[in-house]
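As you look at this complex, bear in mind that one protein chain is not there, while each of the others sits in place.
Residue numbering begins at 1 within each chain, and the chains themselves are lettered A, B and C in the order written.
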C-alpha cells in the first residue's frame, strides 16, 4: 500500500497558501528553539526527570498539526514537545511544566512526558508507548457520536507500531470509520533497536492493508509533504470515510533521551540526517517560493528566541508546588 | 495477499498419500463423534462448566495437524477439542478431563478449555482469546534455538485476529523468522459478532502483508486444502524461512457455547453450511478417489463410536479429585 | 417495590441513565443484539441502537482506551470487559491512563468512565474465568471500586457510577445475575462509600464482599439458631471504603471476620483487617479472621472449586472460632 495516495476517494488537497507556509515555518522554529533550550536547561540540571528530544523531527508535528483545526484532538507520546507546540499551546506554561512548577500545564504533576492542554484538544503526551493511540480512537468516536466534525490524530513512533494497542486501535477505527488519522513518526529506531529488527515490511504504512484503510509514506523532513498527506487524511476523516495511516520518515538528532550517546547509530547516518536538517531546507524552499525572504526568517528566529527566553523566565519565576499539592486531583 | 500461495519460495507439497487421506478421515470422525457425545453429555448435565463445540469445523484441525510431526507444538483455544484430538492425545483421558476426574489430562483442574498433553506437543487449549498465540511463538523460538527442527502452530479464531497479542506475536515470529504457522479458523463469528463488524478486510490472511509473510485463505471444510496449505507453511517454517498465516474458512454448527441458540445467525446461513458438512463431503471425495469405500468409512465410524463410548465409560468410572487436591501443583 | 433479577437491575440502571443523559453509551463484546454474556444489557440495543450500544471488535485494550478517550471528550461511556480476568489485557488503559490522566494533567482531564465487568467462581469455568480481582483495582489510586451484592445495590450503585465524574470499576458477580431481590419502583441512587449493615448483631462482625454477603447472611441466620448474634456489613464500595461503619461495629462486637472470594494474599481482607487494627486495635478481642479464596488458581472440578471458594460453612466456622 505504501505510496498509494492517502486521499483515496477524496479530492486532493489544494496548494498551501503563503500564510500557511509561514505559520508552519514559525511552528518549526518554535519547536526547534524550545527543544534546543530544553536540552540546555536539562544539561544545566534545571529540569528534573528525563527528556526525549524531538530535535530534527520538527517538520512532522508542524506539517501535521497545520492540517488540523484548533478544536481537533491529538494524542502524543513521550517525545511529544513538537506535537503539543504545533497544536498551539502556550510555551511559557509548557516550559513551566518541564520545570515542575505550579504554573505548568499539569501543575508540576506530569512533566515532559505528560503535557496536556485540553483547551487546545491536546489530550496528553503519554509515557506508555502506544498508550495514546486507543485514546485518540475514543476521541474520534466521541467526535463522530457528537457530530462535532472534529478529527482525532494519534502521533506515535515506529516502535509503537509493533504494540498490540496499535493493531486494536487502527482496526477499531477502521471498522467504525471514525474521523481519525494515525500519524507514525518513523525515526528509524525505538531506543537502540533499528526498525529492521522490529518489522520485516519496509514501510509502517504497509500495515494499512491489514485494516482496509489508505496508508502512505512521506518525507517527514518536508513539512509540506506531511501537511499534504495529513490534509488529505483529515479531509477523508471529516467526510466520514474513516481513518488513514500516514507514515513520516524522519530522524532524531540526539539519542533516545538527552544524555544517551546513541552509539548504536552509525555516525554517517546521523551526519547524513543532520545534513538533511528540515528547517534550513524548508527556509530555502520558502525563499525560493518567494514566501519568506531570508531576512524575514531571521527575524522569526529572533522573535521566537525572545519568546522562549520569556517562557524560561516565566518558568524560573514560577512557584514550586507545595508537597501537599501531591494529594490533590487524585479522584474526581 | 489472499490466495497468494503460502509456499512462496518453497516447493509445493507432494500429493497426499492414501494413508494420509485415510488418517485425516479417521481424525475427522473422531472429532465429530467426540463432539456429538460431549454435547449429549453436557445436555444430560454429566459435564460441569461450559462447552464450546467445534462441530462442523473438523476439517481444519484434521487437515492442519496431519501436516505436523508428532513432536511439533500446537497452542489451541477455548474451542480446542478438535485441535488436541487431531494432535493425537488419548480420548479417554480427554473425556475424563471434561468430567473433571483425576484421570483427566489436567487431573480435573483445567476442564474443556485447558486440555493439554505435553507429551504430544499440545501446549494447551486456552481460555483467553489470543492467549495461546504468543506462547506458540515462544515454542517456535525454543525449537529454533534448540535446533530441534520442530514447528509450532497456533490455532486461533477470526475474533482473535483482532487482539493485540495476534499482532505482536506474528510480527515477532516474522522478524525472527521462527518456525511457526498461524492457523486462523475463520468461522465468521466471534460469539455473536460477524467478522464484517470486526474487520474491514475480507480476508484475515490479508494481514500477512503487515508482517511481510505469506498469507493464504483456503476452504476450511476441505481437509486436503487445509493440509496442503499448512504443509507448505510447515515446509517453509522448517526451512528457516519463517512463519505463514493460513486462514481456513469454516463454520460451527452450534452457537458460541452449547446452549447458545445463536439467534444472531441467519437460518439460511446455518443451513447452507450444514449442507456443506465437511465429513460426508470428504467421504465422497475419498470414495471417488478410490481411497476409502463407503463401507470402510462406515466401519471407521462404528469403530470410533466404540472408542468414544469406552472413553465415556473410562471417564465415568474414574475417581473424582479430593477437595485438597486443589492445593497441589500451584507452585513449582 | 418490584422483585427483579440482578441482571435486570443492571439493565434497568443503564436504561434509566441512557434515557436521562444522551452522553451515556455502552461499548463491549456482544452487548448489543446478543444482550451480553450474562444478558445484563438485554433489550438496550433494541431501544438505543448500534450507536449507543456498541458491539466492538475483540480488542479489550482498545475497548478500554476508546472509553477513556470518549470520556475525556465529553461522553460518558460504560465499557464492558466481559470477565474481570480479561482486564489483564486492558490493564494499561485502566491503570496507567484512566486512573492517572486526571492527576498527570494537573486536573484537566475529566474521565467519567465506568468499566463494567464481572468476577467470581462457582461455574466450573476454571482459572481464567473465575478470579475476583477487586484488590488489584483498589490498590491503584484514581479508581473507585464498586461490588454490588443485590439487585437493589446493583441498580443504585451503577446509576451512581455512571454519574461519577471519575473512572469507576463496577464489578458484578457472575453467580448473582440470576439472583432476585426487591428494588424500589421510584428512582434512587446508592452513594459510594456508605456501607450497608445487612443485619445487626452484637457478638461478631462479618464484613463480606459481593456474593459472599449472601453467604454471610446465611451464616448469620444459622448462627442465630445457635444463639450467636452476627452483624453483617457489606461495604458495597471498597474504594471509597466506609471504615466508620466497620469500626463502629467492631467496637460493639470486638470480633471481626472478613469474607471474600478473591485470593487471600494481598486481598481486600488484609486491607480491611489492617485498617481495623490501625484504628481500632484495642476494641479487638480476637485477631481478625479472613475467610477468603485460597491462594491457588480456581480449579475446574466442582469438588475442588467448592473447596477453594469459601461458603457459609466457612464463615460459620470462623465466627465460632472467634467466640
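The criterion applied here is as follows: a contact is a pair of C-beta atoms (placed from the backbone, for glycine too) under 8 Å apart; a residue touches a chain by one contact, two chains touch by 3 or more.
All figures in this text were calculated on a predicted structure; none of them were measured in a lab.
S.K.: Considering the complete complex, which visible chains touch the unshown chain?
M.R.: Computed over the complete complex, the missing chain touches A, B, C.
S.K.: Have a look at C:201, C:297 or C:310 and name the one touching the chain we're not showing.
M.R.: Of the listed residues, the one touching the omitted chain is C:297.
S.K.: Looking beyond the chains shown, say which of B:171, B:187, B:205 or B:244 touches the absent one.
M.R.: Considering all chains, including the one not shown, the answer is B:171.
S.K.: Pick out which of B:34, B:73, B:189 or B:227 touches the chain that's been left out of the picture.
M.R.: Counting the whole complex, the residue in contact with the absent chain is B:73.
S.K.: Using the touch definition up top, pick the residue from A:12, A:69 or A:197 that touches the left-out chain.
M.R.: Answering carefully, the residue with contact to the hidden chain is A:197.
S.K.: Contact with the hidden chain only, please: which chain A residues?
M.R.: 48-50, 100-101, 106, 108-111, 113-114, 126-131, 159-160, 162-165, 190-193, 197-199, 264, 320-327, 330
S.K.: Provide the residue numbers of chain B that touch the chain removed from this figure.
M.R.: Spelled out for chain B, the touching residues are 73, 75, 104-110, 114, 116-118, 123-124, 126-128, 131, 133-143, 145-146, 152, 164-165, 167-169, 171-172, 175, 328-332.
S.K.: Determine and list the chain C residues touching the chain excluded from the picture.
M.R.: 61, 85-86, 88-89, 91-92, 95-96, 99-100, 103-104, 126-128, 133, 135-136, 138-142, 239, 262-263, 265-271, 273-274, 277-279, 281, 284, 286-290, 294-297, 299-300
Methods note: only the chains that are shown with their structure count from here on.
S.K.: Hey, which chain ends up farthest from chain C, C-alpha centres compared?
M.R.: The chain lying farthest from chain C is A.
S.K.: Please report how many Å separate the Cα centroid of chain A from that of chain C, as a whole number.
M.R.: 40
S.K.: So the centre of each chain is just the mean of its C-alpha atoms; given that, what is the distance between chain B and chain C in Å?
M.R.: Roughly 36 Å, centre to centre.
S.K.: Residues of chain A that contact two or more other chains, please.
M.R.: Residues 164-165, 167-168, 171, 175.
S.K.: Note the residues in chain C that touch 2 or more other chains, in rising order.
M.R.: 57, 59-61
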